[in-house]
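Removed from the display is one protein chain of the complex; every other protein chain stays in position.
Letters A, B and C name the chains as they come in the text, with residue numbers starting at 1 for each one.
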Amino acid sequence: MKLHVGSDITVRAATDCPIVAMLRPASGLAQWLSSETYAFDPWVPSTEYVDGYGNLCQRLTVPAGDMRLRVEATVETEAELAVAPDAPYTPVAKLPDSALQYLLPSRYCPSDTLESRAWEIVGNAAPGYGQVEAIRAWIQARIQYRHGSSDASTDAADTLDRRSGVCRDFAHVGMSLCRALVIPARMVVGYLHRLEPMDLHAWFEAFVGGRWYTFDATQTRPRGGRVVLAYGRDAADVAFISNYAPLETVAMHVWVEEAPPAAAMPPAPPRPTT
Amino acid sequence: MKLHVGSDITVRAATDCPIVAMLRPASGLAQWLSSETYAFDPWVPSTEYVDGYGNLCQRLTVPAGDMRLRVEATVETEAELAVAPDAPYTPVAKLPDSALQYLLPSRYCPSDTLESRAWEIVGNAAPGYGQVEAIRAWIQARIQYRHGSSDASTDAADTLDRRSGVCRDFAHVGMSLCRALVIPARMVVGYLHRLEPMDLHAWFEAFVGGRWYTFDATQTRPRGGRVVLAYGRDAADVAFISNYAPLETVAMHVWVEEAPPAAAMPPAPPRPTT
Amino acid sequence: MKLHVGSDITVRAATDCPIVAMLRPASGLAQWLSSETYAFDPWVPSTEYVDGYGNLCQRLTVPAGDMRLRVEATVETEAELAVAPDAPYTPVAKLPDSALQYLLPSRYCPSDTLESRAWEIVGNAAPGYGQVEAIRAWIQARIQYRHGSSDASTDAADTLDRRSGVCRDFAHVGMSLCRALVIPARMVVGYLHRLEPMDLHAWFEAFVGGRWYTFDATQTRPRGGRVVLAYGRDAADVAFISNYAPLETVAMHVWVEEAPPAAAMPPAPPRPTT
Partner (left out) sequence: MKLHVGSDITVRAATDCPIVAMLRPASGLAQWLSSETYAFDPWVPSTEYVDGYGNLCQRLTVPAGDMRLRVEATVETEAELAVAPDAPYTPVAKLPDSALQYLLPSRYCPSDTLESRAWEIVGNAAPGYGQVEAIRAWIQARIQYRHGSSDASTDAADTLDRRSGVCRDFAHVGMSLCRALVIPARMVVGYLHRLEPMDLHAWFEAFVGGRWYTFDATQTRPRGGRVVLAYGRDAADVAFISNYAPLETVAMHVWVEEAPPAAAMPPAPPRPTT
């Protein structure tokens, strides 16, 4: 399906504030970017680099005062999520090298402390996809989605104690429990069609049955219509804005709309005579 | 300066033809992509990857029949080229690791056979920028720009014999002579503002004085207003379309226009109450 | 100086245990590997890959029972550490892209929670090297080195509370405080000449004055004679063995000795007649 997605963010800095933003979706295996715009007001010079996870990162300095960033994109993505209840556990020896880093604990995923908890939760679920789905369903049933119940320092162990959080906390718990079972799990941030209320979103992927599958503990059923902005080990890696001086978000508007299936291509220019 | 650039290309395949396209400019140190669209008609699935030089590469299969690819972008780039007549030769021991590959001969740059020729041409020019500029000026003076005088198999030695070629041949000669003097040189393809006649263009960069400088032997003076599509060792690496079955280009239209300096940002959405 | 370093490790697995080891030093900018051996007993097939930080990682499966890994290397490294009390703070906007990831919090470095603590500790120290040295000296003075006072789940906040730890904890505290001041800091594991008692060691590097400098809070003065095994964001990234099933270390012997300066090269073979 084709989605129009966008974010219009106004930030306020008291003094020059260097930031790294991850607001430009990339084409790749999972999605195709057919159009985008990326604008600032006021204009400042910006550079872009690719981080160790393959994400596009924009570097710029927000000058003192208000600054608007507006990013829009039209992206072709899957309407339906791949679901594979029978996908077996992938033994460590069969994992691709690139998946190994997603077994390690990270800032918000202290998986090294959650092994017995994870085994309790998955019970007799089938090793692999079945276990990840058991984790996802457990989170959805047992942890309350509550805006404001967590902050930028809340990790998965905190959320398991408090039994409440937002999408990033749900993902952190899911990833931590997967890694505790030696299943690679990575965080994804991006857009989800028909998310209520609309906002930038976070979910996770787990590597079972020889590939990455998407899981989202905030949703009652598998839902496609996702546009990826960044992958990482947890929220520390994939903040949509990492700021290195005080910075306030004074407004943020996010949208996702279905785009007409046919490409709106202008008429072809006249054929050259050459 | 801000440029609107675009290409509208119609190709024709007799049977399914897999291609790799390099038509999406990337943001980086040299330019900032503020907007782009990338469309095909008919629509086919496509994936994108980053090659060993950091270029964005689009993989797709052109079905039998005609297909249009239309790519447009708005890019912030330098209006003036950096020029540094005094930039000295950078000794090999001081080159960054990433520049070393650009010393090697390549398909269209048999620099291993051109050492004495290169020394003849640069004469007493100052080692470094002075030598590269001497090479550039020599090519411009001695090689005739003539459309149709070369083909996809023409290398720099052929062009030195024939004394005619097009932009890619000029770049191949420039790079071959630089490498013969142990100066790293790489090919660049992209857009040039006010190129006459307008088309996709090719030029080269040489590493002297501790950084890359741009040289264009098709032009009488240093000109900025360039948008890069790809970097490589020569034309083999940076074809705007590499096709792996017969493919005919039946139409191609390229444009570069100056864009208004102010970002055309729509009004901000109403501030959320949260 | 030239060092002979080595580790002889015996591990015991109850069942097949997949591991990732980081025991092979790499040549690079900081050290030159002139000789090494890497042996297992029993022999099992192993593969090697390069992780996202550039470390060499060995993948193998330890079969049930005891297994010895023995790694030895002769490495040319700096006898004296670079020390630069006047190296200034490097503003974020001037950092190389590759250093930015070392500003982020990580599993054992919750720098997001330690900003006021860090400012207290550095007081009026000169921004840059001066601050990092103030942090290093504070750790050395205020945190007790005590074997067994921490475990694999201890993070820098725990160590700041308990006021005791081992080398990895000292490094975690140092890095966390640096990152809280927006100074990139990365963990290093490897060998240190004349460490007492001899063991594999951990320290950290901070990016100030435009480059990485080494800091070691376990030592009373700057000491060279270091051989690097791996770099990472914290101990999660650079475990010398990451095991994915139960694994016991039943013996471990580590050595570092100064090697004779002259290469012990055997006589040259007779000149061929060709």
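Details
Here is the rule we use: contacts are C-beta pairs under 8 Å (C-beta built on N, C-alpha and C of every residue); 3 or more make two chains touch, one makes a residue touch a chain.
In this text the structure is predicted, and so the values were computed from the model without any measurement.
Note that the undisplayed chain, when the full complex is considered, contacts B, C. Within the whole complex, the absent chain has one touching residue among C:L33, C:A84, C:A125 or C:A245, and that is C:L33. Within the whole complex, the absent chain has one touching residue among B:V182, B:V250 or B:A268, and that is B:V182.
Mapped onto chain B, contacts with the missing chain fall at residues 18, 20, 49, 51-53, 57, 59, 61, 91-93, 97, 100-101, 103-107, 109-110, 112-113, 152-153, 182, 236-237, 242, 244. Where chain C meets the missing chain, the touching residues are 8, 10, 24, 26-29, 32-41, 43, 45-50, 54, 56, 58, 68, 70, 74, 76, 250-253, 263, 265-266, 268-269, 271-272.
The rule is simple: only the chains that are shown with their structure count from here on.
To overlay chain A on chain B by their CA atoms, one rotates by 180 degrees, a value rounded to a multiple of 5.
Most remote chain with respect to chain A, judged by CA-atom centres, is B. Computed centre separation for the pair chain A/chain C is 31 angstrom, with centres defined by C-alpha atoms. If you average the CA atoms of chain B and of chain C, the two centres end up 42 Å from each other. Multi-chain contact residues of chain C, defined as those touching 2 or more other chains: none present.
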